[in-house]
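Once you've had a glance at the structure underneath, I'll fire off some questions.
All protein chains but one are shown at their positions in the complex.
Let's look at chain A:
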């Protein structure tokens, strides 16, 4: 099937797009041996920095380096400003949706979202009903996954409102590029991103009503695939990295054990799923959380970022309603497009999906990380038939979307430089204001033709530039 592909660097006639000209000139003038040498340096430096990734579903549980590609993804500033406004608009609406859902449920009463779809959803948490949060913030840190279709327009693929990861790669990729190729940054104005940790810290602090609150990062521990990132962000923000056992609850307050005695904690940037936060309230077998944490949270004595129960808003079965949320809460038209989505829980949409499996992408509503999805055009007949059975057995657990072509970006591969598919995850911070640093994390599918960019599925990353045009 012939597809129109949008390439980030070259236009349809093969000419270099204006915002890539400086880079193309540099690439043409740099000897290939020198580039190869720098790329080897990058691998070495990443290894030394310990930026690795545990691959789930791999029997060896191996830690792997996430491949870093030295050809940046570049976005003209004028284009970025639209994406930025679109992300802010979307995350504002999603936060308003969560506040509404756990209070008056106006959007249900207005008939915009069916009650059962959200209230019977696994991500909906009774613990949040009627609970007032400072500034009505639920998703303090959101990752909005964007792709570009053949015509170059941006689509939101999914919202990540629980514990979106990857921002450490965004920051480390930039550091690496500046270290390896300082000349590129001297030649043009590339928007800085190194203030992300300070923005994150001020976002976390502004989520608490306490003056100068004490902030910690709560990690499930070093077996978690994103442990590096947890340690990285704590260090960059200058706050403590803690595990559940380092915290305890007394008199409905959370304290950290320190050598100088207990110290009260006001804000927990938690990188732990809801189910593991408090073994007395959720999964009783989990030793990762803090017994009593939910009672302190419900008493209003500690902020969790993100809040409990945000998963109901980034569920893929709720995704189709986000444009309507934007219209309902903000009275605005969505700036960023949604991908048309078939909800397999509806019989007529299911039959359409079953009839068109080879063309569609089918995803689990609660899935993440690219596990348990079918990319029809890339799948074998046997894979499609296996998936068909799973889909029929539990239609409500799946949605389907047309296969977007996904834009490409030139990427170093074994044979030289070749186009590979990419996406973009900007990180949206909601505190006193809703802000983001320019760009985000660009992920690249390194296998030729692959549309799955997740690092767990063999994806790599690129530095992301927003360039003044």
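The working rule: a residue touches a chain if its C-beta (ideal position, glycine included) is under 8 Å from a C-beta of that chain, and two chains touch if they have at least 3 such contacts; residues count from 1.
Note that contacts and distances are computed from a predicted model.
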item: Protein name as given in UniProt for the chain not displayed, "tRNA-specific 2-thiouridylase MnmA", "Amino acid/amide ABC transporter membrane protein 1, HAAT family", "Glycine cleavage system H protein" or "Transglutaminase-like putative cysteine protease"; value: "Transglutaminase-like putative cysteine protease"
item: Omitted-chain contact residue, chosen from A:124, A:138, A:321 or A:398; value: A:124
item: Sole contact to the chain not displayed, among A:284, A:416 or A:449; value: A:284
item: Of A:4, A:36, A:299 or A:355, the residue in touch with the unshown chain; value: A:299
item: Touching the absent chain when the full complex is considered, from A:248, A:387 or A:465; value: A:248
item: Touching residues (missing chain, whole complex) on chain A; value: 105, 115-116, 119-122, 124-129, 248-252, 279-281, 284, 291-292, 294-295, 298-299
